[in-house]
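All protein chains but one are shown at their positions in the complex.
Per-chain numbering from 1; labels A, B and C assigned in written order.
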């Protein structure tokens, strides 16, 4: 099973959930195995929807709804929920000042005039007060674009927000609890409409892109580019590019420096504490913690736990990150050196089978095990589903796995990502991502012929810097400007870019 | 309104809740105003009971119940819940190693043999897995004592735990949702029993002590001492002592160094982050925070927020604490210097009206305001209940107070203690308190005639050190022992005490 | 050898130095062994004097000097150096704003009018720009006192500063490199003068007090009190008090909270890094460090090293400090558990023989060993002076001790205090001490009959707070004032004291 095949695993997992939900899956698993991919659920998603347990069992596909202006080109749960959704969007707008700043600029210029964007992202409310995708969508429209939209995750749609968008005239196709057949149907409705030829793709997970490749390859003739946010989607694009099959330029938003630092280092620094507290109420002071992996996520976790008085050990495979861990004050060990003594084990490697049964067997009673890294592969949870071990669900997202001798391991989120399952992502981080997506669309749409070939690109440094600058007012932060003389001395343009592209 | 009168306010507040619960209050408010006092709810309580929504409306006082051994000397909600409660107690035992260590020692000696303890504390489960009072009670019994017990808070009893204790033979009088009449009735049942003459009091809030003073003053002739945990209860004892009315020795557990540091510095260091995250999902990085007060609580809050990347300002009235704040890297300001620019305001002063309407008027949109200090006095919440301001409850414990111009202030827990209302207290902290209480009882009960006069005492340093030492194994911490030569050099006993009583 | 006998050791050491200096000691060692005691050299001293390599070999005692006003009641090296000394004093005044503030207040009131102070402290320049004792002396005069002064250390006098004081009319008896006979002669000249009856003593080390006890016990009839700064001097006073021999009130300045925190926690937090860097240029990142003792000094060292990326282990004998170390994120171990693996060993215990030969034998090659705690007792340096070990002086204050197999231990300052020998003490810390001394003199001198008995007292909290408040302007720190209502609520005076005496 390679990284790529992780998508297959996710489907299986999704299937299990569906069985649990007693909804029939109309498409066979096999045909899907490479289709509904791991979207940026990786980044934040499943923790989202708390609302909405309506009793209405009719499938949205079987309902005819129209908004107050008589428009019926959408498919959502219930148009009547629009008011509530609108209020949530308005609150979210307050917390996404960068997008609002873009809209303001758009009063004069319409950099996306003529753009026809098909999008496939989370249509969601991260918390009661955020609905960044909606704010993004409405921003793109303000910039001149026409949009059609589907959800990139069958669970994450907040129906009220979808209703508000539909009421506002958007062609949205998404509801919470779609079947996998629904999922593809929605995507298809976005793309396939008489008289509609999209020229931009905004994707999160690569499923929309995949669908167009499979069903409407000719559409790419008119498409100016793809903007992709998720790790998995980006991975697919690079594979397409390597295989010479990428037929339009693509922008890798996932690896922009601003997004990386915020999604990983800064965000995890806070969410590791939050996730552990909400699930276990553990006191951090004096705890011995094993953090596997010292990339950005691991760095964030270690910094936070050290600051709270934990004693942190680190494992690494990469000597450079290992040396950084040493210089930052962490003992670099192999897992087996300290596994018997630690109170908490956190995986942040992006790898698979980092914590295997052998280690779980040797942990001490009460040890907490969780995953901050990637998907659900890092802890070998399957190895714990054996007859001699008893599972006890003690709280939402918290299982005690009990050994025959009474030893209990506290497993969080069944080994899935703790920061998605058990903590929340600040709107501020979502705002950075959404702004980056908008700018990537603008760049690709307006780039002069030839600037971008059929390849995968990082956002130009200058636009990355622009995203950052739009978020500085939140901190009442004041940037210094170069004088002409200084700019000349440094050989820089006064407006940036200020650093080489590889700067992190 | 003085500190003392805070109790009155609490009653009013309790009354309001009761009205909401539509239960008639049989005693007039006036006569109670100085009775049901502010117990160590101050320390942790109200966040406690999540369980129990039984439909049985019969008052426990009207029911005749017996445990499986035919004993009926208790009054609780439902003896049938005993099994569930027992399991919770067993889990809690795992997390209170110090009490279990005491029990083990008690197999040889019974330091409380002959002790008859009346207790009035929380009979509660802090979280799903703790029930420290039960573990304490059973420990006292193992040490040789006989116990009768009531709850010190009308809301905090976990019925299942009370049931388990009754099943185990304890005379427990407590249930969740007592009326105030019930409250005093329960206390009275603990104290007043034919053929039962208590000789030790374990109190939390001073209500039990108050009742005996008022109703059975003669009982004090046989009582060897009082152990009191709460700020308020201790305050009352000092007042009795000053007035020459304290007629037995009393042990002030609240001010023992171990409890102080853990309840305040270390616990708040974690709970400020937890409380803010659970209520607001705020990102700490880059936020400007005003912390009012730099005592132990303020120190804990400041350290945590600084570590998470916030920019922290401090106010102080005491020049010594002020100088400490400076040396620890915080700008010491007056509230009005930065009130317009901060994102979060946290009170930790123990004072009243620290954040008044004038300041609230000048805060910026979205500013979060909360109290980590004392009771509900620090923020002048009453001043916000005026017609021109709109209150909007956006989440449990979270209100938006909206100014006419649309500005929103995010008020947490209506100005009550954030760490009680919106976060949890680790079992480890509870374990320290419970162990201290047990040792205080042992000390008072076994002290030779004359060691303690009719006064209020701090736990002897040596016992404080003993409590600490019982908790070191949790951290796999290894203490160094003095050699004979070293002990002589320092002029110390090898077994302690190692520091003067005033050491903090 | 007890703590008390440490003084004896110091003398021996002093003797050795003197032999090195080829100056004859006129008094036998025996008679001195309890006399020239360990003064606050412990706090800062020996690192001081860089100046003065005059060729004039005549003893000051044999010279007749007069200042420009014809006054000859002093004995110093060379009155001609007065100008240079005056300039140094002026620079120091800039950095001691609290004393200057006291002087300003003294323009109206003279709280020491009538006071006749004999003092025995360092007459020194800590660095090229400080001479705090001189500033203190002139401040006392401005407050109304008459002063006569000797040096508390035979090496620490800066001759230029003494000259400036003499020129200014002070009766100063001190020079750099006094013999021990000189030392007592100078003290005697301060005390014993026709028509001079001192009524206040300001001592640092207890030698002046000792001399008066021994030679002029009747003087105590007119003496209102003693102000003592050093650990040793305070220790002696407590012993006198215990023995019922203390015949005037004494103020223990050493244990005032402000001085304690600054001399220990905050000062050591900086000086441990400085001392290690200046001597060894060691990189802190990633180093494993053993800190013995987690009192204020240990806390400061640990915090600094952790912040610089070291991995810190702690040993403790006191369970309370041990628990604090755990909660602060340090592994609590016994020395022998990690002695083979650490790169640096730092003693902060106040104890003796903490690091003995057995441990030194097991340290790894290149391990750095130093003492931040007390005197020179903590590391058993004597055990390293054996034939099989080679000592190699590689730098001032740095010795390589080489084992037969080539292993090198890097011993700093021959086991004496690192922060005195190898780093400097900021003027700010000295300013706090000097201000505290001045206020203690004022308090004792003006206290109404009966406030102080023949006992040792801590500075009243309120004056401690006053010292702190005088230092806040340095940080541009703004104190908040209680409103009348708040003061009443807290039961406090608006001007303090704000905390109980035992507050730390």
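Basically, a contact is a pair of C-beta atoms (placed from the backbone, for glycine too) under 8 Å apart; a residue touches a chain by one contact, two chains touch by 3 or more.
All figures in this text were calculated on a predicted structure; none of them were measured in a lab.
Across B:311, B:384 or B:490, the single residue that touches the chain missing here is B:311. Only one of the listed residues, A:70, A:319, A:387 or A:406, touches the absent chain: A:319. When you scan B:188, B:255 or B:328 for touch with the missing chain, the hit is B:328.
Within the set A:192, A:241, A:353 or A:454, the residue that contacts the chain not displayed is A:353.
Although one chain is not displayed, its contacts with chain C can still be listed: residues 94, 127-129, 266-267, 269-270, 273-274, 277-278, 281-286, 288, 304, 307-309, 341, 365-366, 394-395, 423-424, 426-429, 474-477. One chain of the complex is left out; on chain A, the residues touching it are 1-3, 257-258, 261-262, 266, 315-327, 331-335, 337, 350-354, 377, 464-466, 468-469, 471-472, 475, 477-483, 485-486, 488-491, 496, 498-499, 501-504.
In the full complex, chain B contacts the hidden chain through residues 285-286, 306, 308-311, 326-331.
Here is the rule we go by: only the chains that are shown with their structure count from here on.
Chains making contact with chain A as well as with chain B: C.
The interface carrying the most C-beta pairs in contact is the one between chains B-C. We define each chain's centre as the mean of its Cα atoms; on that basis chain A and chain C are separated by 59 Å. In chain C, 326-327, 331 are the positions where the chain touches two or more neighbouring chains simultaneously.
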